[in-house]
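Apart from one protein chain that is not included, each protein chain of the complex appears where it belongs.
Just so it is clear, A, B and C label the chains in written order, and each chain counts residues from 1 on its own.
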Amino acid sequence: MKKSFASDNYSGVHPAIMEAIIKVNSGHASSYGNDEYTSEAEKMFKYHFGEHVEVFFVFLGTAANVLSLSSAIRSYEAVICTELAHINVDECGAPEKIGGFKLLTVPTTNGKLDIALAEKYLLNVGFEHHVQPKIISISQTTELGTVYTVHEIKMIADFAHSNGMYLHVDGARLSNAAASLNLPFREFTTDLGVDVISFGGTKNGMMFGEAVIFNNIELAKGFKYLRKQSMQLASKMRFISAQFIAYLSNNQYLNTASHANNMAKYLKDSISSISEVYVTQSVDANAVFAIFPKEITPHLQEETFFYLWDEAKNEARWMTSWDTTTDDIDKFVKKIELALH
Amino acid sequence: MKKSFASDNYSGVHPAIMEAIIKVNSGHASSYGNDEYTSEAEKMFKYHFGEHVEVFFVFLGTAANVLSLSSAIRSYEAVICTELAHINVDECGAPEKIGGFKLLTVPTTNGKLDIALAEKYLLNVGFEHHVQPKIISISQTTELGTVYTVHEIKMIADFAHSNGMYLHVDGARLSNAAASLNLPFREFTTDLGVDVISFGGTKNGMMFGEAVIFNNIELAKGFKYLRKQSMQLASKMRFISAQFIAYLSNNQYLNTASHANNMAKYLKDSISSISEVYVTQSVDANAVFAIFPKEITPHLQEETFFYLWDEAKNEARWMTSWDTTTDDIDKFVKKIELALH
Amino acid sequence: MKKSFASDNYSGVHPAIMEAIIKVNSGHASSYGNDEYTSEAEKMFKYHFGEHVEVFFVFLGTAANVLSLSSAIRSYEAVICTELAHINVDECGAPEKIGGFKLLTVPTTNGKLDIALAEKYLLNVGFEHHVQPKIISISQTTELGTVYTVHEIKMIADFAHSNGMYLHVDGARLSNAAASLNLPFREFTTDLGVDVISFGGTKNGMMFGEAVIFNNIELAKGFKYLRKQSMQLASKMRFISAQFIAYLSNNQYLNTASHANNMAKYLKDSISSISEVYVTQSVDANAVFAIFPKEITPHLQEETFFYLWDEAKNEARWMTSWDTTTDDIDKFVKKIELALH
Partner (left out) sequence: MKKSFASDNYSGVHPAIMEAIIKVNSGHASSYGNDEYTSEAEKMFKYHFGEHVEVFFVFLGTAANVLSLSSAIRSYEAVICTELAHINVDECGAPEKIGGFKLLTVPTTNGKLDIALAEKYLLNVGFEHHVQPKIISISQTTELGTVYTVHEIKMIADFAHSNGMYLHVDGARLSNAAASLNLPFREFTTDLGVDVISFGGTKNGMMFGEAVIFNNIELAKGFKYLRKQSMQLASKMRFISAQFIAYLSNNQYLNTASHANNMAKYLKDSISSISEVYVTQSVDANAVFAIFPKEITPHLQEETFFYLWDEAKNEARWMTSWDTTTDDIDKFVKKIELALH
């Protein structure tokens, strides 16, 4: 199909990743992660996040999230997140069904979690009729394409820890955040005390596979059993590991994420002069949220598909990817202009 | 690592499958299975199993099994299977945790389910203190490398249906069974009334991905939600679908499975003259189970790894694969002979 | 301890109920509900709710709620309720853990569910990333002491059914609603199409025990197994049944509920002249919610305990019970007056 702004998972596998996959496909390898590629991939994660971290590969982001959280809490403990969190909205109840725990949500306008709003749940502590808040989960980048600053994450981590809670980061697009912040991963995650991270690459040029990174290795206890029991242990693990090795080498993750981010900024800039199009969120990474006249929507979607984030407001979410080109954007913007005038 | 007889999932991806993966990696594709490749793959399954079947792709065999069963029963209903069933032994309690249901096991000596032994569980029907048997699960090929005949499956299907139960087939190695029986898939599955099938290819040259095939489409109701909630919906689905298209085309599945089966027979024949090695199971597909003097085990494993199925008896499981060669076997048999004499 | 306005479950067992318990305690009775008292109790429910209903007894309200809902939906289906619903706030995540399903909440100011606010969840229907709304749960009386009118319930039931959903009523205080509406149970439940009801008596003079009443008997299929598996099958069931027989005979439930309701009205009237006390909710049943000067709270609680519903606003919840007397209230109101002046 034609390229679109629907989602960064509409794009394919980056050639460097595909090459890595092909490269490991020779001869036998021990299954279930007992292979040399998996060891090497783990080392790459230790390099980026700290030597002490423990890392486990799973198939996809929903699993990384649910199992990260499950490993940290018991079923009567709860997760504080925004009402827009992917785990709350887009995982078809996987946290509740597979983890058995409850999500305690707080409103958000920019995708970020407001500590002040989370505080009310602390009133429940010790009262057995209520679930016990035990971990905060934030998404970096957020579901609205914004990026937490180091300071913001530090504040949330401190708030969590000073109240006996952990901090989880849903990093389906952590590379885009790294590119946006222009910082090594650890400086805005493990160094700040984030306890556990879901680390994805599929939205940035990988084929499949996600990592759970434990900074707080106490929480990793028994995780290998939890992963297997939760149907997330890949038999031919080398094909996930190979992707991560390539992804985390030679600035691969950074180059593609930077490109995607730049394309979002280019799109934002390109539409800045169109008065009928109103960008609703800060374009920190690879998403542009915009409101525009409803009547042009079908016309635009026809050739270059995208999702309406909020149908009532006719607010679109335009995602850019590692393979988005300025030409794609130029054509799209021209189309908008034509449609409007 | 060196090739081994440890498992058919130690081998890599067959070139034809890899080529198919590479071929679909161009441009964008709708995510989560709303792409043309997935439609085409579904058609391939309908061709092989019947036009009416409904098929869903998941990441791996454990998920195909647990979700097949979950879609068919409620938590107070139970699965009858052999005590050696993969779901009972090798899935770290995934059926119980994710499905919430109980397995009712019967002993087996050849890996096949004996209806007569299953009958005792029917005494529980209607008595609320006991779980209610509702589905039978058999593995084809079995965990002991044997293959059910058409007649045997027919008997079990009829037993199940006449007692208000369903029949599930764990077909992680269904292609090896097809090769062994020399029959199209449908003649030993859907045509006999098997209600739902886990269909795997990873042990026969695929990279990852498994299919759940519903012959009884009543059981498929809501499965798409169950799959998503159970963390098994691949975003870049085209890379599973492409594999299945290639796998089910041009006799790909059959050629590789036949080869693996032939290699097992070749191994069996090659050791038939060694009196110290006793083959314990019928070699119907791509596994050879054998007992031999304990003292040579480390020596053999050192160069060509394999697992001991039963340490007490020193019974080994030797799995052949699509990439096993007669040369591999000749060397291994020579090694055995040398070690023994 | 001294009588209080803390909760209607602080009061003891009504003498008529206790007498019924004692009366059935002679000789043997079949366990697990296969006894004559349980049959008789079931008949009482059929008399009050309709001959076609199916009824099952469990130990407590949380179980009645969770199992009512579980019997109606699969784990990927969801419950729409208010954000104040007992199932959402006060059951320590039992719906999520035991049922595995998600609650979709809507804001409320008077405890009642606003259909207009629930409608947004219908946008999710058919989209596998989101849980599928399948049942609405309302509390009658509500958690804020208000009572739905017949018309309001009819509207919600019609909304539910016309959108392929069911309606559940959490009737922990259904008798108080019956007294308030001055209607037989069926006229504001089963006659309106409510599909399943949690029916409690413990807050109105019973010792323990709750009933699940299925008006939509399709949903009752397999419930006896679900009850046992969910650890809610009482062995000496006759002692629950005996209570329900007494409770539903001779207007027992109505007399005690009416009394409790009257006491709440008496309390409301008694404080109406105190300008510093502001009643915040309509006093439809046996709860009075009121805001008053913070500084007198400890003084009042000391002798006659009650809970603060909202600490920030210093909003108290005063519950009356079957054993509350005008004298209790007079003394309490005097205390308020003394404290204030």
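What to note about this one:
Going forward, a residue touches a chain if its C-beta (ideal position, glycine included) is under 8 Å from a C-beta of that chain, and two chains touch if they have at least 3 such contacts.
Just so you know, these numbers come straight off a predicted model, no measurement behind them.
Of C:132, C:230 or C:281, it is C:230 that touches the chain left out of the display. Considering C:30, C:109, C:250 or C:325, the position touching the chain not shown turns out to be C:30 (whole complex). Counting the whole complex, the residues of chain C in touch with the unshown chain are 1-4, 6-7, 9-13, 18, 21-22, 24-31, 35-36, 59-63, 66, 91-94, 97-98, 202-203, 207-208, 225, 228-236, 239, 323. Residues of chain B that touch the chain left out of the display are 75-76, 78, 89-93, 96-97, 100-102, 123, 128-131, 311.
For chain A, the list of residues touching the undisplayed chain reads 32, 74-77, 100, 128-129, 131-132, 222, 224-229, 233.
Convention: only the chains that are shown with their structure count from here on.
Chain centres computed from CA atoms place B at the largest separation from chain C.
Distance between chain centres (mean CA atoms), chain A to chain B: 34 Å. Here the CA centre of chain B is 50 Å from the CA centre of chain C. With centres defined as mean CA coordinates, chain C is found 42 Å away from chain A. With touch defined as above, residues shared between interfaces to two or more other chains in chain B number as follows: 225, 228-229, 233.
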